[in-house]
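With one protein chain withheld, the remaining protein chains of the complex are depicted in position.
Entry: chain A
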Amino acid sequence: MPLRIERGSRRHRLLRLALAGGAAVLLLGLPHLLGTVSQVDTLSQIAAYSVAILGLIILMGYCGQISLAHSAFIGLGGYTTVILVADHDWPYLATIPVSIVICLAVGALIGIPALRIRGLYLAAVTLAVAALFPALVIRFEELTGGTSGKFAREAMQAPEWFFVNPYTRVGPSIVRFYVIAAVAVLVFLVARSILRSRIGRSMVALREAPLSAAASGVQVARVKIFAFAISGAFGGVAGSLLAIQLPQASDTRYTLDLSIFLLVALVAGGSGTMLGAIPGAIIFVTLRTFVSDWAAALPGFQGSDGGQIVGIISCLLLLAIVFLMPTGVAGGLQKAGRRLVQFTDPVPAGWRRFQLSASSQPTPSADAGGSQTASSPQPENSGAPTKG
């Protein structure tokens, strides 16, 4: 019998506070538990990629639009940061708003074809964007450094007042992790308020039945464009964060492969909930670093980059997830969690002020107050609504 907790109750608030506190302690403490620079860097990458996957969750999971252009946004954000830091001496963090603005605009542009086309055709258009990006990088060589890449000379350092001494064993990388994690937390909070607003609900509505969404007053075109713009902006932030972690950008870092692996991570992590971005990012980074290293060391594959093996493993992983855990890791965890704790919703306290005048309606007898929960499992309600 699962524990039942009513939303908005004291217990619910305490539980949420405890979970938020636990997450904060984990984020602050985890890098101290890890010993080496490369482990902390891996953690930073997970945080940055979770922002990118979060953008895909909003666009594909909630709004139901297909996009393979995410690598281009990550690249746009990455180049924005590296160029501004290397050529114009901007501080690293100040480049993030610039990435956001650029990627919002480009994302909205890419959303325009989505007003007319959908499904595979939309996938093909966004795929063209992803394929075009590295070519554009090479074309505008003066700006981007072309095939030789672009580097910022100085990696981001902590200011003097910062509480972590940058001259420890994992010094600068732990500072970068804190910065990246802090920005990522902010982006998650932004996503949370979007998805809780009427715009978040209208995204789900237009995914499932666009006609009735329009009939309900949802401006379908604007919501779609907004979803593309926000998703692009999150991709841009992720690109900037990755450039903070490793201040270099090159055409090979932002290829179509990146988009496709992000899709695998999206499905594996779970696209139905915001928090699916975290297992998704863990899976993504694990595949791209550890599995790739392991594959490259296999007998017979020395000298290769292990890319083929990673592709095969991703494929198998995707098949396994689709069959065993169709809602992804996050969906599976949610399902398991519901066996332990179930949240019930209270009757909204002030609903009577919106009561429609209906003198002939039988006044529902059971819900006299705001304290009662309305989650009775009784599905059928065949009682006449208007007897009298």
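By our rule, contacts are C-beta pairs under 8 Å (C-beta built on N, C-alpha and C of every residue); 3 or more make two chains touch, one makes a residue touch a chain; residues count from 1.
By definition in this document, contacts and distances are computed from a predicted model.
Engineer: Looking at UniProt, which of "ABC transporter ATP-binding protein", "Cysteine desulfurase", "Molybdopterin synthase catalytic subunit" or "Na+/H+ antiporter subunit C" names the chain we cannot see?
Structural biologist: In UniProt, the chain excluded from the picture bears the name "ABC transporter ATP-binding protein".
Engineer: Would you indicate which residue among A:His12, A:Arg118 or A:Arg207 is in contact with the undisplayed chain?
Structural biologist: Answering carefully, the residue with contact to the hidden chain is A:Arg207.
Engineer: For the chain left out of this view, which of A:Ile5, A:Leu109, A:Val185 or A:Val220 touches it?
Structural biologist: A:Val220
Engineer: Hey, which chain A residues sit against the chain that's not shown?
Structural biologist: 189-190, 192-194, 196-202, 204-205, 207-209, 211-220, 222, 226, 230, 344-345, 347-362, 364, 366-367, 374-376, 378-387
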